[in-house]
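Please read through the structure below; I'll follow up with questions.
Complex shown without one protein chain; remaining protein chains in place.
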Amino acid sequence: MADNGTFRRETRDWLEANCPESMRQPYNYEADACWGGRNCKFQSEDQKAWLQRMASRGWTVPTWPKEYGGGGLDLAQAKILKQELARINARPPLESFGISMLGPPLLKFGSEELKLQHLPPIARGEIRWAQGYSEPNAGSDLASLQMRADDMGDHFIVNGSKIWTSYGDKGDWMFCLVRTDFEAKKHAGITFVMFDMTTEGVSTRPIKLISGKSPFTETFLDNVRVEKNQVIGEINDGWTIAKYLLSHEREMIAGAGILASGSLPVSEVAARALGRQNGILSEPMLRADIARFEIDERCLALTIERARDEVKAGVSLGAVASMFKYYGTELNKRRYELLMSVSGQEALQWEGGEDGLGELPKKWLRTKGNSIEGGTSEIQLNIVAKRILGLPG
Amino acid sequence: MADNGTFRRETRDWLEANCPESMRQPYNYEADACWGGRNCKFQSEDQKAWLQRMASRGWTVPTWPKEYGGGGLDLAQAKILKQELARINARPPLESFGISMLGPPLLKFGSEELKLQHLPPIARGEIRWAQGYSEPNAGSDLASLQMRADDMGDHFIVNGSKIWTSYGDKGDWMFCLVRTDFEAKKHAGITFVMFDMTTEGVSTRPIKLISGKSPFTETFLDNVRVEKNQVIGEINDGWTIAKYLLSHEREMIAGAGILASGSLPVSEVAARALGRQNGILSEPMLRADIARFEIDERCLALTIERARDEVKAGVSLGAVASMFKYYGTELNKRRYELLMSVSGQEALQWEGGEDGLGELPKKWLRTKGNSIEGGTSEIQLNIVAKRILGLPG
Amino acid sequence: MALVLNEEQLMLKDSARSFLDSQAPVSHLRELRDSEDREGFSRELWAEMADMGWPAILVPEQYGGLGYGYTGIGIVLEETGRNLTPSPLLCTAMVGAAAIVKAGSDEQRESLLPAVAGGQHLLALACDESSRHAPHEITTTAVKDGESYRISGRKINVADGHIAETFIVSTQTANGVSLFLVPKDSGGVSVEPFRQLDTHHAANVAFDQVVVNKSSLLGPLDDGLGLLDYLLDVGRTGASAEMLGLAQEVFSRTLDYLKERKQFGVPIGSFQALQHRAAQLFGELEMCKSLVLKALQTLDEEPDGDPELASLTKSKLGETAHLAATEAIQMHGGIGMTDDFDIGFFLKRCKILDNLYGDSLYHLDRFARLRGY
Partner (left out) sequence: MALVLNEEQLMLKDSARSFLDSQAPVSHLRELRDSEDREGFSRELWAEMADMGWPAILVPEQYGGLGYGYTGIGIVLEETGRNLTPSPLLCTAMVGAAAIVKAGSDEQRESLLPAVAGGQHLLALACDESSRHAPHEITTTAVKDGESYRISGRKINVADGHIAETFIVSTQTANGVSLFLVPKDSGGVSVEPFRQLDTHHAANVAFDQVVVNKSSLLGPLDDGLGLLDYLLDVGRTGASAEMLGLAQEVFSRTLDYLKERKQFGVPIGSFQALQHRAAQLFGELEMCKSLVLKALQTLDEEPDGDPELASLTKSKLGETAHLAATEAIQMHGGIGMTDDFDIGFFLKRCKILDNLYGDSLYHLDRFARLRGY
């Protein structure tokens, strides 16, 4: 393997040659993100080319092994790639729950067969995945799920419903927690399965949020056949997989909170909107809140950096992901409260399309769910108290 | 009874004639307060005269019935008296746990004999009372108290120790919770007793606080004889009396939080210490915190006013006292944090006597106990959640 | 005055509550939204409110009103806040009526107050020009031209601007600030209505060389800043009363949910962390009740109001109502985020009311300034 200086140079050259101009700017709209999948409609030839070129090098998943469609990079190289992508403001070629959620547990717990079946299409953006965890009556008590999988020898017949499936109406395959032992205690008796969402008996219904948008669905399974060879880990041991996936998801959500790195600092937005008096922001009380926010934002960014460096130095992250999830989502809610305050009356209109007027309040409303989805803030604090701090009860 | 206009005029005239000039200014030191009692050393003839004159009219306890040493005033008259006292900045003639703590339950639950024995000396400031509630291992779980009273027919023999007795070394009599039934559930089996602290077997030891002062003692009872005719309420039903007393105490503590009414507003202290720039306080971040504090301070003052008006209008206060206790003590802690900030480095010296340098940090440290004594903030919130909001568990 | 409601006020409160519970609960707002109502409120409901005498509350008896004062109208606003009922009450029956009662000429009173009291004439205060509330920064001008004034400028986010028959417009005149009553059908007035995020509507209103007679001047010429501040303080207190109702209702729904929703085999209201947060919120709401009542009574008692109290009330209510609404969503969990459930409507309405006439941070600052620091 070439040394890192060479790698950086080659990466830079390749990106220069292969990243289309139009892919070198931040998203304007949510719809600018490319999610891949069977029914993917590319917004442009550039978007399609960018995905295909990156996938051809395995750089949609730089650290996955090459045999599964990855780039086979080590952590140092992956960091260089990330820096070089950031240098030219390159858009992510692919957004994917397959990568961010399913990938890690599948790599860790999946059989060789399952890895070869699923990982390469994920890496190429050919199959879009949906998550089937929550159920209407389970909520924070995830393990009390009731979706029922009856053992039919080589397959299960599954019945029940899931809720809060992100883009469930756009998914090709679903990974899903089902109950396979009805006698066992609730954390036992759960199995982690995968199935094609075009299988007979699968249907979805969008859930409209207070933001007016419908990024989630309910998902109904009516006598759906799921093959036993599509189980990750052992039957009745799905909770192990689920926990592993959740802690990765939390880390990702926390990261998203500060991933506003491309956008303007809140203080800058405020200074442009409100102006300065005597050199300081003209609304002194708002200024105090913004300063506290920006301090905490920097705190989280540095702590994520430290956690990553500690992982590299061999210290495991563990339950700390819950702390990040809590901190990051609370921070993101504060960010949007401040942006709403800064924007004042202009932010109060509901009309307007994806762009401009009416977009900010919808995003603001959407953030209120951050501290609920992926495990509520209360659940995260419980986890920190018990698993990290060792408090009893 | 004269109409209220006449009452106000007469009161004003009487105060004019009877309140010594030196009693018409705020306390400078804690020691300026008059606590009465057998060993009372008056600071001045004026202080002594002021107490005796007020006591002669029953105005140390304006609303108590005259036969118990009170003034027999109705609520409207009591309010007028308070206003007239405030008008001339008159000092309270007497500080007394007998008045603020023991009085209300004794009036409500005490036998006629006990009232006649104890209330008039309290009203005249002749007997100073100490409270014996907390025990070293009980803490917030007050009802788990262990002080043991063995029934000897017409009296008890009491053994055990109390902690956090306010000025226990200066008390003449003590009211006290003791366990009289060792089999009953913890809230049953408690009795409310009173005894003279000069009784053989009673001793105290001062507790030094982080403020360097010792306003509390531990109190030890070693085979102390307590007469059964000194029980308030029924034997084994002391918890009823205790709860009633506590809710009154909480209201008082909350009131104390905003009773800084004689002193300068925090914002004024700040403006004098720090100056203004462009018309606003020169430290903008401190200004924001002070404004939030002053808003909450006003909120509490108005809410106490509203609660009193509601009581007059026939609405009962009940568990709301817990809310006041919580809010008032948290507010008082904030007040002293802000005063420390405003005073900056000058507030960091420990030297100096009662006056000036070194006094503020001691007061600041002392306030940290406000949210612990008289039932912690956590206990108050539990009470609000369960008794007012009806939350389960 | 004692900080409690008197008999008459308690009756008014009860009747308002039972009327709104049956005629205009939150589902009423939802219907208006789903039917994409052009005005965002119901004229029929408004007629019923007028029958109940609500727009007449602040109007003196000699002009066909009830003379119940600010506390009266505030009580009703608290109840509409509880039900999130859209209506012209705040802008017409409180701010608008106050403007004419306080500063109107005999002619203005006689021509407007009976129609206001009857609910036939709607008013709107047009006072904001920049996105952040800054009512003293006025670029709209009124230039004297013989017996008339020519008004030019643009006011944004005028509450009820989409339905008002008459605007109360703040302008710069030769030597200061003056308010004018401008009929919407005056030549040169253009109204751009829009829907707000709480599904109430509002409008931006442009005035292009609008000619009004000098008799349209409301209050003193060039010296109208005090009147403007007074009317804003009235509006702030009214919005605070609405937020008080809103906050209490959303808290009450949350308490119900805490008692009913089970997780891990027990009601979630048995979890101490939630209990403590609920108890703290209860305390804040008790504070808010005292503030709103005191602020309303003060408007009734003090001819010029109490700006410091108005700001502290608006600041505290904005903050507490927001806390109540966001805690409600968090404690309801996923279902609180869905449009099918009503909780989100409270958060949205709260955002609008907090912003109206200056948000909680604006008033935190104003409070400190008024206290001289």
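The first chain written gets the first letter, and so on, giving A, B and C; residue counts start at 1 in each chain.
In the analysis below, a residue touches a chain if its C-beta (ideal position, glycine included) is under 8 Å from a C-beta of that chain, and two chains touch if they have at least 3 such contacts.
Just so we're clear, the structure is a prediction, and the values are computed from it rather than from any experiment.
S.K.: If I'm reading the header right, one chain is hidden. Which shown chains does it touch across the whole complex?
M.R.: Looking at the complete complex, the unshown chain comes into contact with A, B, C.
S.K.: Tell me which of A:193, A:271 or A:339 is the one touching the absent chain.
M.R.: Answering carefully, the residue with contact to the hidden chain is A:271.
S.K.: May I ask which residue of B:33, B:88, B:319 or B:372 touches the chain that does not appear here?
M.R.: Of the candidates B:33, B:88, B:319 or B:372, B:372 is in touch with the missing chain.
S.K.: Which listed residue, B:189, B:238 or B:284, touches the chain dropped from view?
M.R.: Only one of B:189, B:238 or B:284 touches the chain omitted from view, namely B:284.
S.K.: Residues on subunit A that touch the omitted chain in the whole complex?
M.R.: 265, 267-268, 270-271, 276, 279-281, 287-288, 290-292, 294-296, 298-300, 302-303, 305-306, 309-310, 312-313, 315, 320, 323, 326-327, 378, 380-382, 384-386, 388-393
S.K.: What subunit B residues would touch the chain not displayed?
M.R.: The missing chain touches subunit B at positions 134, 139-141, 144, 163-164, 207-210, 212, 273-274, 283-286, 289, 333, 340-341, 343-346, 348-351, 358, 361, 365, 368-369, 371-373, 376-378, 381.
S.K.: Please give every residue of subunit C in contact with the chain that is not shown.
M.R.: 271-273, 275-276
The definition used in the following text is that only the chains that are shown with their structure count from here on.
S.K.: Of all chains present, which has the mean Cα position farthest from that of subunit B?
M.R.: Farthest from subunit B by mean C-alpha position: A.
S.K.: By Cα centroids, which chain is closest to the centre of the whole protein?
M.R.: Chain C is the most central one.
S.K.: Just curious, how far off is subunit B from subunit A if you go by their C-alpha centres, in Å?
M.R.: That gives a centre separation of 56 Å.
S.K.: Roughly how many whole angstrom separate the Cα centroids of subunit B and subunit C?
M.R.: 42
S.K.: Just curious, how far off is subunit C from subunit A if you go by their C-alpha centres, in Å?
M.R.: Once rounded, the distance between the two centres reads 41 Å.
S.K.: Which residues of subunit A are in contact with two or more other chains?
M.R.: Only 284-285 qualify.
S.K.: Where does subunit C touch two or more other chains at once, residue-wise?
M.R.: 271, 274, 364-365
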